[in-house]
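Structure first, then comments.
Every protein chain but one is kept in place in this view of the complex.
Presenting chain A:
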């Protein structure tokens, strides 16, 4: 974790820096004798953790926190135990260390900060995974040198037309220079099924099935004999 130290007392800054040498995951970037200098630094640098003194002249630690839009994690370092309750009003405050700080207590605070960091990373990873899934619902097709996004679930039919395929969606039809095989590989198997050598349908969009044909939207699509059993398997038959 990249850290900075803010304390108006040089002795305190030296002590915290020394405590940090015991924890390999901590990287002290800078230390500051006042909050104003730190604010300038934070505007230009990424910091994961701040060791912050509360009691500083002119601009207290709490004043400093309130200036930050997205504060990193903060460990308060102070001689004032009475501010502990106020400290817990801030989500960014991980721990509250009363000076003089002993190494075991310092290590415990860092463990808390690291545990919160790990949780944030897990949440971020879960969120990104959701984005990937969502982008997996899109299909980009090249038409006239433009990559056009098509929402996959909105596709109800793909028809082979020589060197082209026609992709039909609820809103629009797209004629794309490609093959049925290529698009079949890109479409999710649970939603789409090739029912004929020239047709892939979205199974959820079927209106009805009659003998060897399927009505999908307003299109009547032939079902080849070899593909019919697979189609029947996919239906929730009563």
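Convention: a residue touches a chain if its C-beta (ideal position, glycine included) is under 8 Å from a C-beta of that chain, and two chains touch if they have at least 3 such contacts; residues count from 1.
We adopt the following convention: contacts and distances are computed from a predicted model.
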| item | value |
| --- | --- |
| Name per UniProt, for the chain absent here [options: "ABC transporter permease", "Citrate CoA transferase subunit alpha", "Acetolactate synthase small subunit" or "Histidine kinase"] | "Histidine kinase" |
| Hidden-chain contact residue, picked from the options A:55, A:119, A:149 or A:186 | A:55 |
| For chain A, residues in touch with the removed chain | 8-12, 14-15, 18-19, 22, 55, 57, 79-80, 99-100, 102-103 |
